[in-house]
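Every protein chain except one is present and positioned as in the full complex.
As written, the chains take the letters A, B and C, and residue 1 is the first residue of each chain.
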Amino acid sequence: MIPVNSHQSLGLQDKDVLNMYYYMLLARKVDERMWLLNRSGKIPFVISCQGQEAAQVGAAFALIKGEDYILPYYRDVGVVLVFGMTPRDLMLSAYAKAEDPNSGGRQMPGHFGNKKLKTVSGSSPVTTQVPHAVGIALGAKIKQERLVAFTTFGEGSSNQGDFHEGANFAGVHKLPVIFMVENNKYAISVPVKKQLPVDSVAVRGAGYGMPGVSVDGNNPFEVYAAVRAARERAINGEGPTLLEAVMYRLVPHSSDDDDRAYRTREEVEEAKKRDPIFLLERYLYDVDLLDDKKHQEILDKVMKEVNEATEYAEHAPYPDIKTIMDHVYEG
Amino acid sequence: MIPVNSHQSLGLQDKDVLNMYYYMLLARKVDERMWLLNRSGKIPFVISCQGQEAAQVGAAFALIKGEDYILPYYRDVGVVLVFGMTPRDLMLSAYAKAEDPNSGGRQMPGHFGNKKLKTVSGSSPVTTQVPHAVGIALGAKIKQERLVAFTTFGEGSSNQGDFHEGANFAGVHKLPVIFMVENNKYAISVPVKKQLPVDSVAVRGAGYGMPGVSVDGNNPFEVYAAVRAARERAINGEGPTLLEAVMYRLVPHSSDDDDRAYRTREEVEEAKKRDPIFLLERYLYDVDLLDDKKHQEILDKVMKEVNEATEYAEHAPYPDIKTIMDHVYEG
Amino acid sequence: MAILSYIEAVTLAMREEMKRDKDVFVLGEDVGIRGGVFRATNGLYEEFGENRVIDTPLAESAIVGVGIGAALYGLRPIAEIQFADFIFPAANQIISEAAKMRYRSNNDWNVPMVIRAPYGGGVHGALYHSQSVEAVFTNVPGLKIIAPSTPYDVKGLLKAAIRDNDPVLFFEHKRLYRLVKGEVPETDYTLPIGKAEVKREGDDVTVITYGLMVHYALQAAEKLEKDGINVHILDLRSLQPLDKEGIIEATKKTGKVIIIHEDNKTGGVGGEVSAIIAEEALFELDAPIKRLAGEDIPAMPYSPPLEKEYMLNPEKIAKAIKELAEF
Partner (left out) sequence: MAILSYIEAVTLAMREEMKRDKDVFVLGEDVGIRGGVFRATNGLYEEFGENRVIDTPLAESAIVGVGIGAALYGLRPIAEIQFADFIFPAANQIISEAAKMRYRSNNDWNVPMVIRAPYGGGVHGALYHSQSVEAVFTNVPGLKIIAPSTPYDVKGLLKAAIRDNDPVLFFEHKRLYRLVKGEVPETDYTLPIGKAEVKREGDDVTVITYGLMVHYALQAAEKLEKDGINVHILDLRSLQPLDKEGIIEATKKTGKVIIIHEDNKTGGVGGEVSAIIAEEALFELDAPIKRLAGEDIPAMPYSPPLEKEYMLNPEKIAKAIKELAEF
């Protein structure tokens, strides 16, 4: 389903594409491991990236690490990995250990944040990061620094007032910010047709004087190209862009959810045929960037990282209870 | 500027048009009187409809009194008059007297409300009425009653989250509600180009799966036709409509404002040439519905009402201070 | 009489009221076919259909704001906020609109709406799925606020809330949903909003509390009984209005008062309760009015040892009561 030999024309080198594959696989395997750990009672909670890795990794590849800011949402394992978060970091967070760089074990997994990686701390109430991204872009404009703020959120979350207020503010001030909706068709149990009266969130861009672009979220190259174009626009002072990457949430909402209550197994199985990992694998085989041996090598590398990360996190210490009052205020 | 003989084709009879003129003039004269009373220290505050009467009266004429609900905003003197609020009611409110049917003198003028008139009580924080209108429309749908909820707000206020959340909800559930933006070019001192990255709020309709229609707010017939069409749609289960009536706020934001700080006198003078009262007068003369005598008759009638209302309100009693604790809760 | 869990009592109250009055309906996120993320609306969609059990878009200000509109129209909405932590996007609709509608319209319009929200911690919910948010709303006249502790109280108070003609915030402690079971009559009873209840008689120390802490206090009292300390426990049940007489009576009972809540201490409901006593029953006191409450941190951490450290428990409570008894 990814058109053969489409990556070159987008300026992606062969090694980039393999690298994308690596990150997508890494995200998937970290995620799968967390489910296992959850089901065996080792960690209390997982929220998944499964099905969204292509969009996440494709997007992050179009940004510039060290310059751009990201304000990811809870599913963005792919985004944060590309930006430098390690599987160990993620596992430390899943186990709520002291060394977790996101929050020192204070927040649930999926609440990413790391100043060094320009990854802005996120919370649970959805869509609050949208105005923050706009504020960072405003800051960059005031300070005349060339960078973008990139933020993501679900299609359900795009119905929060903060989306509207943030997008409008960015539009008025032509700020260097990229809004990317990861439309995975569900908001917990609520299907997109009960969330939105339109087929695509991207149509809302026009209302904020910005391009609204909908792309195939299972194709990392398409997402890469769209984010790259949006970044260009932003950096050139042409203002924000609203992107929508369309995909499917392959697993339940979270480890607390049971999706059999609200969607059929057939629907899920059907979607699995477009699993982005699988599609990119097929592409890589088709364009001869991957064969069984190379494939196994990558898989081994990924699994080694996941194993080591799990091992490390499992044995890492919890935060000291004496720290509970720390950092309410400065000092 | 109103095309000659345009009212008949819209289904408006001569007497309707004269009636519209009467209400517009009444709104204007009530408003002008309030400024006088304010400047002479008799009432603490005025917020004006001046320049917006055509849109307000045109819209209200397209609704059905006794069936439809209105959720007006603070400038909608024209809307509420057509729906049955009297100049006396308005003056009682301006003087904050006990008999004020809007709030018993508890709220500032412009905070309309009267259950008998299906005029829903409004507050000061802008745009909160938008979800209320949607909720009324939802109620009507649940109870299968044929009516619409009509709500208005300024173009600045359309940037609040509540607009987005309300419009989206209405779109998803295809509810019988009409959103009308009165785009008078300013939100206090902030011109529309600092509020909106688009030329017209109406373009946002598409994002909510509803028609977005922008009309000349100085032409009551155009507004009437647009609201009537929106009402048809709504009643037929086709869902909500977003209308924008474009006009100009002819006076300062309120009696506390001084608009010389932020807009030129030339700009205001220019806009006064399109004063909707003046345009409709010219139209009525042109189509021979008005001559000097008739004009004077209407003016006399209006001024008599305004005078009597002022007189009555001025001498009406204040609420008893013993009532201050009443109606926090039922009983 | 059936033995129901706390959450079953929630569901039952809604079901009974929806049967009784066709104007009652439910709206919120995932309340439909999913039956709510906690399953509080379980079965209602099947029984009453999608016109009366409405899955809304993910937008709390609209859930409450649209609910207000429907209430103005004459319906009786029950809005579910999925977690109390997510009530703040709706703060303006609750505080500026629902709470003030009757007063501002001089009794012309009113908002008969219930807003249900699961709150509280001890469920690995971390910073944003564990909060106690009730105190934010206790400075807002026009609202009623309920926080029941038992299945019996849940049914009686939720039914009362649904029939009330003013907006009611109904806070359900999510840790209690399946932890606590109790007898719930099949009869159609309601309980008065604004009345506290003595959950245990005693004459040494008075505990004033609500929610999960009622149970922890009861456990602490059992333990202390053996040490010869008799604990009197008042369950506030309603946080707005507070039952002043009940509070003062409970104070008189022992002369030693400790107020306990899971919520942060500073600015919590305990402050108001203490102030009422200090203003109206000072000379009944034999000891300072103590407050035992959550630490003043932004919210409860995820990491199990930190969560445990934050949460009060029967041991911490027993210790504090004992200290006060020995004062």
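Here is the rule we go by: a residue touches a chain if its C-beta (ideal position, glycine included) is under 8 Å from a C-beta of that chain, and two chains touch if they have at least 3 such contacts.
Values in this document were obtained by computation on a predicted structure and should not be read as measured data.
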Of B:Ile2, B:Met108, B:Val215 or B:Leu250, which residue touches the hidden chain? B:Met108
Of B:Leu18, B:Ile142 or B:Ile188, which sits in contact with the chain we cannot see? B:Ile188
Could you please point out the subunit C residues that touch the chain left off the display? 61, 85, 88-89, 91-92, 95-96, 99-100, 103-104, 127-128, 135-142, 240, 242, 263-264, 266-268, 270-272, 274-275, 277-280, 282-283, 285, 287-291, 296-299
Residues of subunit B touching the missing chain are 44-45, 96-98, 103-108, 111, 123-126, 154, 156-157, 159-162, 187-190, 194-196, 256-257, 261-262, 318-319, 321, 323-325, 328
Please give every residue of subunit A in contact with the chain that is not shown. 69, 100-104, 106-107, 111, 113-115, 120-121, 123, 125, 128, 130-143, 149, 161-162, 164-166, 168-169, 172-173, 326-330
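What we mean here is this: only the chains that are shown with their structure count from here on.
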Taking mean CA positions as centres, which chain lies farthest from subunit B? A
Taking each chain's centre as the mean of its CA atoms, subunit A sits from subunit C at a distance in Å of 37
Distance between the CA centroids of subunit B and subunit C (whole Å) is 41
Averaging over Cα atoms per chain, report the distance between subunit A and subunit B in Å. 45
Could you check subunit B for residues that touch two or more other chains and list them? 161-162, 164-165, 168, 172
Multi-chain contacts in subunit C: which residues touch at least two other chains? 57, 59, 61-62, 89
